[in-house]
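The complex appears here minus one protein chain, its other protein chains still in place.
Chain IDs A, B and C follow the sequence of writing; residue 1 opens each chain.
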Amino acid sequence: MFEHTARVEMAHTDAAGVVFFARYFDLLHRAYEDLMRQLGFPLEDLLARGGQALPVIHASADYRLPLFYGECYRVEIRVLKVGRRHFELGHRLLKEHDSLCCEATTAHTLVQLEQKKAIPLPDALRSALLALE
Amino acid sequence: MFEHTARVEMAHTDAAGVVFFARYFDLLHRAYEDLMRQLGFPLEDLLARGGQALPVIHASADYRLPLFYGECYRVEIRVLKVGRRHFELGHRLLKEHDSLCCEATTAHTLVQLEQKKAIPLPDALRSALLALE
Amino acid sequence: MFEHTARVEMAHTDAAGVVFFARYFDLLHRAYEDLMRQLGFPLEDLLARGGQALPVIHASADYRLPLFYGECYRVEIRVLKVGRRHFELGHRLLKEHDSLCCEATTAHTLVQLEQKKAIPLPDALRSALLALE
Partner (left out) sequence: MFEHTARVEMAHTDAAGVVFFARYFDLLHRAYEDLMRQLGFPLEDLLARGGQALPVIHASADYRLPLFYGECYRVEIRVLKVGRRHFELGHRLLKEHDSLCCEATTAHTLVQLEQKKAIPLPDALRSALLALE
């Protein structure tokens, strides 16, 4: 399991006084970006090399409790599945007292941009993800 | 079915050159806000009255095709389910030539804020949603 | 003068119940993107051609009145200055009863990306901007 902690910023909230539902995916993606760096596969390198991308092909979230401005939260990421060309991650966002605010799943596929087709994940990435499973 | 058309703005895109996956939910919510106005249940009134909220309790999306800066798109919203205390909407975001970029589902519950509990949807809203089903 | 009208979305607001100060620049840029399309110089073409960019090199805003969720607003853009390599725009964002919410200025420079240097604006763009002055 990978953990990432941060704090809710004003920019994440909306006029209902809570984190806007779409912004949770920003918070989870920030944690995921850290995970990829830790796994030795930083997205900035993928972007700089060009030619390939690792788009999110599925995202879903269930919202359990509201998250307010200034609250500290923790994101836990678990590896749910590692396929040849894609992988799935499970995310839990918790605040104080381990209160669960949001559970989410994302799926990611490696794509060769010119031919617009999914390609096998590098072995090193597969291994790093499997080690976390 | 409800339809909403708009164009991708620079603020929706990311360094991968496409609409950021989380931003699709912003685009879909903009369409949903228009829908609620058309149904006679504008969210600004709910917000102004206070005491109640209509949070998104579930959101999921499958991403089929990338959406680029400046492209025009159309959001179609269908009513999937109308319960006593919540409803579900199905969203399709299509671009030129009716190419499907994203399919999504959202679920919404009416909440009494002080008691933090779900309450029945107003009959007028239920009827308006059912008429669209 | 160029005009653009739109409505405040939930995604633009923050927990203080108003449009977040940084989000005004998103609203103004949306209007500016429409202006550039009308002038025959759509930013999507610039992006697609590659090699050049038109970054914002200065932005400033004075906030006069809060803007609330669901309010309709109008952005007025005036051309303040057209130089050889850059131009300046003046923006006013007004809501109902012509109430001024925000006055802003932005400056934009055309850049040759490989050599990282400012280059002359195309004559057609200069003329189109000057015609609007």
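Assume a contact is a pair of C-beta atoms (placed from the backbone, for glycine too) under 8 Å apart; a residue touches a chain by one contact, two chains touch by 3 or more.
Because the structure is predicted, anything quoted here is derived from the model rather than measured.
Q: Where does the absent chain touch, in terms of which shown chains it meets?
A: Touch partners of the hidden chain, whole complex considered, are A, B, C.
Q: Just to verify: which one of A:33, A:62, A:76 or A:103 makes contact with the chain not shown?
A: Within the whole complex, the residue contacting the unshown chain is A:33.
Q: Looking beyond the chains shown, say which of C:6, C:39, C:59 or C:118 touches the absent one.
A: C:59
Q: Per the definition of touch given earlier, which of B:2, B:32 or B:69 contacts the omitted chain?
A: Candidates B:2, B:32 or B:69; residue touching the omitted chain: B:69.
Q: Going by the touch rule given at the top, which residues of chain B touch the chain that is not shown?
A: Interface residues of chain B facing the absent chain: 10-11, 13-18, 20, 22, 68-69.
Q: Which positions on chain C touch the chain that was left off?
A: 15-16, 18, 21-23, 25-26, 29, 47, 53, 55-63, 66
Q: Spell out, residue by residue, where the missing chain touches chain A.
A: Given the touch definition above, chain A has residues 9-11, 26, 29-30, 33, 42-44, 47, 68-71 touching the missing chain.
Operating definition for what follows: only the chains that are shown with their structure count from here on.
Q: Same or different: at the chain A/chain B interface, is the fraction of residue numbers used by both copies above or below half?
A: same
Q: Given that chain B is a copy of chain C, what angle of rotation, in degrees and a multiple of 5, matches their CA positions?
A: 180
Q: Whole-Å distance, chain B centre to chain C centre, using C-alpha means?
A: So the centre of chain B lies 27 Å away from the centre of chain C.
Q: Centre to centre, by mean C-alpha position, how many angstrom separate chain A and chain B?
A: 22
Q: Send over the residues of chain B in touch with two or more other chains.
A: 26, 29, 47
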